[in-house]
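One protein chain is absent from this view; the other protein chains keep their places.
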Amino acid sequence: MLEVVDLSARAGGFVLGKVSLTVQPSSCHVILGPTGSGKTLLLESVIGLRKPQEGKVILEGNEITGLPIERRGLSYVPQDLALFPHMTVRENILYPVRMRGGTQDIENGIVRELVDSLGIRHLLDRSVRNLSGGERQRTALARAMASGCTYLVLDEPLSALHESLKKELWYLLKDLQRRYDLAVLMVTHDLEEAFFLGDTVSVVLEGRVRRQGTKEDVYEHPASVEVARFLGIRNLFHVEKEGGTGDSPLVYCQDLRTTLKLSPHAGKWNPTSTSSFAVGIRSENVAILMPGELTSETHNVIEGTIEDTYASGALVTLMATGRGSSTSVEAALPRSMARRFALAKGHRVLLHLPEESLFVIDPDSREDLS
Amino acid sequence: MLEVVDLSARAGGFVLGKVSLTVQPSSCHVILGPTGSGKTLLLESVIGLRKPQEGKVILEGNEITGLPIERRGLSYVPQDLALFPHMTVRENILYPVRMRGGTQDIENGIVRELVDSLGIRHLLDRSVRNLSGGERQRTALARAMASGCTYLVLDEPLSALHESLKKELWYLLKDLQRRYDLAVLMVTHDLEEAFFLGDTVSVVLEGRVRRQGTKEDVYEHPASVEVARFLGIRNLFHVEKEGGTGDSPLVYCQDLRTTLKLSPHAGKWNPTSTSSFAVGIRSENVAILMPGELTSETHNVIEGTIEDTYASGALVTLMATGRGSSTSVEAALPRSMARRFALAKGHRVLLHLPEESLFVIDPDSREDLS
Amino acid sequence: MTFKGISIACSFTTFGLYAVLILSLFYFFRTETLWDALFSERTLFSIRLSVVAATISTFLSVLIAVPSAFALSRYDFAGKKAVDTILELPMIVSPAALGAMLLIFFNNPLGLWIQDHGVQFVFTFYGIVLAQFVTVCGVSTRLIKAAMDEIPVRYEAVARTLGASPGKAFLTITLPLSRRGIVAASILSWAKALGEFGATITIAGSMAMKTETLPIAIFMRLASAEIEGTVVLILILVSIGLSILYIVRILSRGDSYA
Partner (left out) sequence: MTFKGISIACSFTTFGLYAVLILSLFYFFRTETLWDALFSERTLFSIRLSVVAATISTFLSVLIAVPSAFALSRYDFAGKKAVDTILELPMIVSPAALGAMLLIFFNNPLGLWIQDHGVQFVFTFYGIVLAQFVTVCGVSTRLIKAAMDEIPVRYEAVARTLGASPGKAFLTITLPLSRRGIVAASILSWAKALGEFGATITIAGSMAMKTETLPIAIFMRLASAEIEGTVVLILILVSIGLSILYIVRILSRGDSYA
């Protein structure tokens, strides 16, 4: 287990607030944030490349905050990989073995296994200068893991790769993680990557951890406006408490001019003290009902007009505005469904916001919603 | 209309083959390809930053291949935007006006409109050094459009931005394009961006245009193994002609040990001369049927076992292998559906490969399928 | 001792070497002689001569260096490599040889004709300026080229797509962006011109009150064992040198266009 406790660091004028996180054995913790949010600073403080101002890094119960880099027992793959350009692939991979005084033989134990499972045996005598993007990644991973260390720290290692290649490497990373029981701490700005690879996720915005939890939890309940926006959620609405029981509260949404029913798991809010707050829903959770499909489920359905549709890849996104409302709802649905319903600008649709998909924005951050 | 005819160019050892493409008025043509495929080289040859070896660039009927850059009448936004760091936002935006001897007044005609529609009025007196990523983009767009030119050439202008901000700018670009009747030629390596913004798309791989057509056409019918792989399609299978009429041919798929029915629009192939070829299907077009759902539609259904599932964002991807087969099929389905069906490793599922979604791989490129 | 310690110790050794040289000057430093030496007619003449000559030669070389540097930085043309190589010649060849080459040139028919019908260079003020110009011109071109190389070509390319001609793009983009680099290069060239010794003494000699620049004055006074006077002159040169380094360091801070 790798623990970071109340770590804070500074680089120039940038301050990284107190960060605490835990990487469980054989799991992957992703630090997700935009460029300039302090992700790399955090990683470098854990690795030992920077002195933190405060806080501790604890590896399997032993504090390693003060140890020199080479004695921390963490393997590291930086963003640019930093393959040693004056060495062959073989020499790169054997470098940690050589530095730790092991047998410098590619056929030895873990190194041999790695070379095979990463599929780089045919590259061993090539100079790293002539490798393709994917080959470079594999070599860097092999080198980081050659010392047998099971804690891997990755700094956006796939950001330079093309999408389809990136996905191949996601599968490879998952596979390596399972096979070698790796604990991975990784940084990325790529939402899809974070939610593919991460078991737990920390969202870092402007030097502070704004949300932390399991991947499902963070994905479905962003909890603040900034995190929701960062996760690409544009459906955020003002609501006021209306009634209902604690189990299934009812709120009135002025933006959409309708009453919404919330699930009891929609998020932390206190219906007695807070009367006005905000809710959100992911665009892919908004369902389109055909007029005939309207069932006994009468709550959370809005009749709207399609303002615009945008097709991109697997999903079609449409913006629809309810009657008498100026706020539009974004819905994303599979291309095949959009085709079947022949949805186009000007059509009337029934939008269903399922109660189990609506989440409550932490009232402390509500004022940021414009 | 901007036409590129048989353009070839060379940079160092890299050769860009003969490229022809057309950007229709008020439409967006996207050149899609991975890093190092020659996209930027192509764009620079069109703009005039590089001398092409052969071929012509024709703008509204006039050949501009030999003209100096400043007299081509194309506006350009490079990848790094190249905002002039010694000028304010205002000076940057007025630069093209100044160079063309116009009135240097921000309140003048199109400039004023641009400043407002791009929402950068409050930034005018700021130095461009202190802008955020999105503000920089808007300024660069305003500057490129300030001369009133309606041909816009964009070189991955959004690649430095975070996902959610990138999407905001997609909407903005679409909006500007419609409002100012812009013809846009743009380069990107981002699949989602290409299929969001492009009306027509050229896929460039290793210096050659491998696929060209409308966005739907390219998206649904990649036509070659390389293009399919590049577009992230992993479901590619060997098939042999079995029978059926020309309207609805039947093929036997050895990989999946089943007979597949193809649609007549599945792609260019000659059933009389080619007996063995390959077909593909996008993972999001593979449907999961529950045992009860099996209808009269008996073709193209495989019974398989789930090998693995990967959740990432809106979609859950699962790998399933048919009975007696070693090839797995990748299916992507909305998260909500995966949850409803409670799909997990080891479950048996019925996979449906709808005939209208199966496409034929151009037999000339079939040998690349491993 | 750690590896870090050893390497830092080495850097302080070099520092110590130069520091001791400067400090040892003060052993012979007398306040009385400072004023005497500083305000003697001969010293004042040397200072004025050095400053005027260095300023003229630097001005001339920057004038030609700015467009040359732009051509070398931005264009490909036949002979570019040869031009680029020969610019480093004054940095590699001994200043004495450079001065000798000038003197030999003025013994050629062409050189003699110039001397007879135009300006007299040998053993004159013009000779000093020419010696400094020849020493400094290559350096300043190289330094300005380096400053311009730092500015991405894309700025000019984009300026041209926005309607600027090549000349206008240079004036509105490249020149203002490389301003600080050009100023720094001018100052460094000026310092180099001020300290020029070998080429100057070879072509202009060492005539008191005529061609005795500061470095030549140091050499002459030392030859006549006037240590205290020499020390004053050296201190003047060292102070100018250190101030210039400080200014250049401030100028080149935070210049980044990446």
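Some points to look at:
Order as written gives the chain letters A, B and C; numbering starts at 1 within each chain.
We adopt the following convention: a contact is a pair of C-beta atoms (placed from the backbone, for glycine too) under 8 Å apart; a residue touches a chain by one contact, two chains touch by 3 or more.
All of these numbers come straight from a predicted model, not from anything done at the bench.
Put simply, the hidden chain is in touch with A, C once you look at the whole complex.
For the options A:143, A:189 or A:282, the residue in contact with the chain missing from this view is A:143. Across C:72, C:147, C:162 or C:184, the residue that sits in touch with the chain not pictured is C:72.
Interface with the hidden chain, as seen from chain A, comprises residues 47-49, 68-70, 72, 74-76, 78, 80, 82, 84-86, 95-96, 99-100, 143-144, 147. Annotation for chain C: contacts to the undisplayed chain at residues 2-4, 6-8, 10-15, 17-22, 24-25, 27-28, 64-65, 67-72, 75, 77, 79-80, 82-83, 85-105, 107-111, 134, 137-138, 141, 165-167, 170, 188, 191-192, 194-198, 201-202, 214-216, 218-219, 222, 227, 230-231, 233-234, 237-238, 241-242, 244-246, 249.
In the analysis below, only the chains that are shown with their structure count from here on.
As a whole-number value, the distance joining the C-alpha centres of chain A and chain B reads 24 Å.
A separation of 56 Å divides the Cα centre of chain A from that of chain C.
The multi-chain contact residues of chain B, meaning those touching 2 or more other chains, do not exist; every residue touches at most one other chain.
In chain C, no residue reaches two or more other chains under the touch definition.
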